[in-house]
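Before anything else, here's the structure in question.
As you look at this complex, bear in mind that one protein chain is not there, while each of the others sits in place.
Chains here go by letter, A and B, matching the order in which they are written, and residues are numbered from 1 within each.
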Amino acid sequence: MSEHDETIYRTSPGRLGKLMAILVGLIVVGSIIFFALGDYWISELSPAGMKFAGITDEVTAPAVAQTGEDIPVTLDFIESSDFRTLAFNALPGEPGNNPTINAKVGDRIIFNIVNAGKSFHAFGVTLDDEGFGGILGGTAVALPNSPLKPGEGGASEFVPGEPGTYYYICTVPGHRAMGMVGTIIVE
Amino acid sequence: MAHSNWAEWIYVAVVVALLVYVGAEAWNIERIIDHAPEDAEIIKVTAQQWFWSFEHEDGTKEVGELHLKKDHAYKFELESKDVIHNFNIPEYVVLLDAVPGRINTVWFSPTEAGEFDIQCREYCGLIHYNMRAKLFVEGA
Partner (left out) sequence: MVLELARARPVWQIMFSTHHTDVGLLYLIFSLLAMFVGGAMAIALRLELFAPGAQVIGDAMDFNRLFTAHGTTMIFLFLLPSASAVGNYLVPIMVRYKDMAYPKLNAIAFWLIPPGAALVWLGMADFGWYANPPYSVISAPAPAAEMWIFGLKLLGVSSILGSINFIVTILKCKHPDMSIGKVPLLAWSFLSSSIIVLAAMPTFAAALLMLLTDRLGASGFFNPAVGGDPIAYSHLFWFTFHPEVYVLVIPAIGMMYEIIPRFSRRPIFSHSSGVAAFVILSIVAFASWAHHMFATGMSFTEKTVFMVGTLAAVPASAMHVFNFLATMWNGRIKFATPMMWAVGGIALFFAAGAGGVVNTAMPLDFITHDSYWVVGHFHLFVFGTIAFGTIGFVYYLFPYVTGRMYNEKLGVVHFILAFVGACITFFTQHILGLFGMPRRIYDYPDIPEWVAMNALISIGAMIILVGMVIFLGNLIYSTAKGKPANMEDPFGLGGKYYYPYEQRNPHH
């Protein structure tokens, strides 16, 4: 039955090279598409997730034009070494911990936020006196699902239209309860 | 082909016997430990992304740490605020899911004083790997 050997075609290096080129080429093209779009693939939350987190398209406090002065505020996310206590600027008991911001209606508070800790954080201003929802439009820096990594920062603004007590918090779930909250008193 | 199969039957019988033994022993032990004792003190455990908080019977709240007494029976009522977590004290084999929408209970009685780890044993997102807490058992 050895005449079978003559009739058998065994592939050549060239053809195999073509196959490898196709396969590797597909992987390369796929990788380019994947990396070029970067965080796009994980940039949103599902509709059910947005409903759960209380994120809606409406702004929960009316946006107003700025009629007062600019108040720049720098807030650093910091952590205690055992990660049990979190705060802005200084740990509890030290001066500068979670500074209270005083403002008048119409002032523009400019937040300069930096993650000076080792964990992930995100920022926002809310009227709610507990929890991590109800973030007012325009005040957010990063989101819990794509937070600021250590060293990263960002800026946002808040122009209060009504007097009252507002809170600036870290919007990562749980961080407010662990100490990352401060008050903004608006007259 | 004709050959005797007796070796195979004996082998299968041995395997089945071992499995019956394992099953019976497991059933018996689980039956004994499945119910918490009547006098167990209830601790409410709340799991959320990505930390643990506890509430004792007298209303004391603790976040990220839990202080208990040695040789006391404790029953944990687990609840979750968002996704499924799993309350685990590996050194005491305490392990049960905290499922949002229901309350699961697990109990134990710590026999040694000291510091023990509490960790989350069900993937719950970004900081699942660091959803840890500390158990302090005070003894006397």
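Here is the rule we go by: contacts are C-beta pairs under 8 Å (C-beta built on N, C-alpha and C of every residue); 3 or more make two chains touch, one makes a residue touch a chain.
Small disclaimer: the values here were computed from a predicted structure and weren't measured.
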{"item": "Absent-chain interface as seen on chain B, which is shown", "value": "1, 3, 5, 7-8, 11-12, 15-16, 19-20, 22-23, 25-27, 29-31, 33-34, 49, 82-84, 86, 88, 90-91, 93, 95-97, 99-102, 104-105, 117, 119-130, 132"}
{"item": "Positions on chain A contacted by the hidden chain, ascending", "value": "1, 4-5, 7-13, 15-20, 22-23, 27, 30, 33-34, 40-49, 51-53, 120, 145-146, 149"}
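FYI, only the chains that are shown with their structure count from here on.
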{"item": "Chain A and chain B, separation of their C-alpha mean positions in angstrom", "value": "34"}
{"item": "Sites on chain A touched by chain B in the complex", "value": "52, 83-84, 119-120, 145, 147, 173-174, 177-178"}
{"item": "Touching residues (chain side chain B, partner chain A) in the complex", "value": "48-51, 53, 63-65, 81-82, 126-127, 130"}
